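Certain chains of the assembly are absent from this excerpt, and the rest are unmoved.
A and B are the chain letters, set down in written order, and residue numbers restart from 1 in every chain.
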């Protein structure tokens, strides 16, 4: 048995939890902040057999990988200069950190 | 030294914490949700010597095991039919998941 600890962005959590659920993998969600990811992150505790660890990691890669996204910046309030021309900017979203730890003893009671 | 991670239902936490405290075992409580247990769960981090792990597991089994409970369903509001006869139904409550992880280095400062 292994314990997989995943730290991911809040907004990527629902899709990952759905994907894990479809594979019959249960996760416990802890409220967390800061650190590996700037703000609003979630920490998941996932207990799986050694054989299923790579499936969990695959799901995290699929749903939480760091990626580029085009975002329309908010127009400046009261901006009136003719030279202002808003255009989408590229930002990085997502990203996750995964720790796999050995479990010596696992019980469900 | 071992780290025992217990995920249990919120309502079983106070009795377990009391039982651990009587054995001189301290636990740190993390707010958690979903996953192994449907809703309102608590995650405990418990650091104990190898020799005391079974005592912690015994306490979890005693206070948190999955069990049947008879619950009186709430009467339907404004229910007036003579045929309605409320009776207790059996539900499953409690349950806990336990992970024991080896601790390579333990310090209190």
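The rule we apply is simple: a contact is a pair of C-beta atoms (placed from the backbone, for glycine too) under 8 Å apart; a residue touches a chain by one contact, two chains touch by 3 or more.
Only a predicted model underlies this, so the values are computations on that prediction, with no experimental measurement involved.
Participant: With 2 chains shown in place, count up the copies in the whole assembly for me.
Facilitator: All together, the file's complex is an assembly of 3 copies.
In the analysis below, only the chains that are shown with their structure count from here on.
Participant: Measuring from the mean C-alpha position of chain A to the mean C-alpha position of chain B, what distance in angstrom results?
Facilitator: Roughly 27 Å, centre to centre.
Participant: Quick check: in the complex, which residue numbers of chain B touch chain A?
Facilitator: Within the complex, chain B touches chain A at residues 2, 5, 7, 30-37, 41, 43, 53, 57, 60-61, 64-66, 95-102.
Participant: Provide the residue numbers of chain A that touch chain B in the complex, in ascending order.
Facilitator: 1, 3, 17, 26-31, 44-45, 47, 101-109
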